[in-house]
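A single protein chain has been omitted; all remaining protein chains appear in their positions.
Let's turn to chain A:
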Amino acid sequence: MQQIFNFLIRNKNNILFLFLLALAVFFTIQTHSFHKSSFISSANVLTGGIYSWANDFDKYMHLDEYNERLMEENKQLRNVLTNLNDTISVENYTDTTSFDGTYYFRTARVINNNYAKPNNFLTLNQGKEAGIKSEFGVITSKGVIGIVDRVNSRFSRVISILNSDSQINAQLNKTNHFGSLIWDGKNPNIVQLVDVPRQAPVKEGDTIVTGGKSLIFPEGIPIGSVENFKLDQSQSYYNINVRLFNDMTNIGYVYVIENLDREEILELEKEDEQ
């Protein structure tokens, strides 16, 4: 017994080192497993608060740019709205309760944004108190940003599309051939759309939008345009490089999308499995 104690005391630094290293590696592995990235995230009061404080300067510096983006978006929405009035007369919707819509939008500001690492996250300045929950989609007026991952009362963390764990269902705007969107970790402006069947008539410059298979995003949210493409090793699927419409290095304000039907659809699918 004495010898064991002596051994422990003599090697206490080595043991401490191994313990701390194991702890650090354990945390690392945890972040690499999707949805288990547990208690360590920038969405906590301390780091969130500091980021939010530092971001106030940044917000002020970019006011002009944010205004311009808003004007642009307003212009687009107004165009859509005017055309809508021409085709559909509004009076037809007398029963307003059944036209609630499937999606609910909230706004938030990005207070921390990573894009240079293989696994990137963003932090938003809204959390549970604003009604945000995990698995909500995050977009800007230009396109998709990512999916909410962890939430605390005032902040939330978003898995960016620039994350090797992220997989978003996406399709060609023209033909509805779909695949999944991943990132190879190299260029923050280019993501990869894989598993698109060979039959799809892909052309450079085609628009890629979110697919209808996802319960997170509405169908048809823009993502990017086809930069180039080639067949994969099996010669039956395309690997497409997609240039993002969003500048992921400069985001600012975002919309958080809640799918109000999500719970019911998931429940239905679960019943199906049983």
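Rule of thumb we're sticking to: contacts are C-beta pairs under 8 Å (C-beta built on N, C-alpha and C of every residue); 3 or more make two chains touch, one makes a residue touch a chain; residues count from 1.
Heads up, the rule we're going with is that contacts and distances are computed from a predicted model.
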Revision key, fill the gap. UniProt lists the protein of the undisplayed chain, choosing from "Ion-translocating oxidoreductase complex subunit E", "Rod shape-determining protein MreD", "Xanthine dehydrogenase family protein subunit M" or "Amino acid/amide ABC transporter membrane protein 1, HAAT family", as "Rod shape-determining protein MreD"
**Study point:** Contact residue for the chain not shown (choose from A:Leu8, A:Leu21 or A:Leu84)
**Key:** A:Leu21
Review point. Of A:Lys117, A:Lys133 or A:Arg198, which one is in contact with the hidden chain?
Key: A:Lys117
Check your understanding: Given the full complex, what residues of chain A touch the hidden partner chain?
Key -> 12-13, 16-17, 20-21, 23-32, 37, 40-42, 44, 46-47, 50-51, 54, 112, 114-119, 121, 123, 157, 185-188, 249
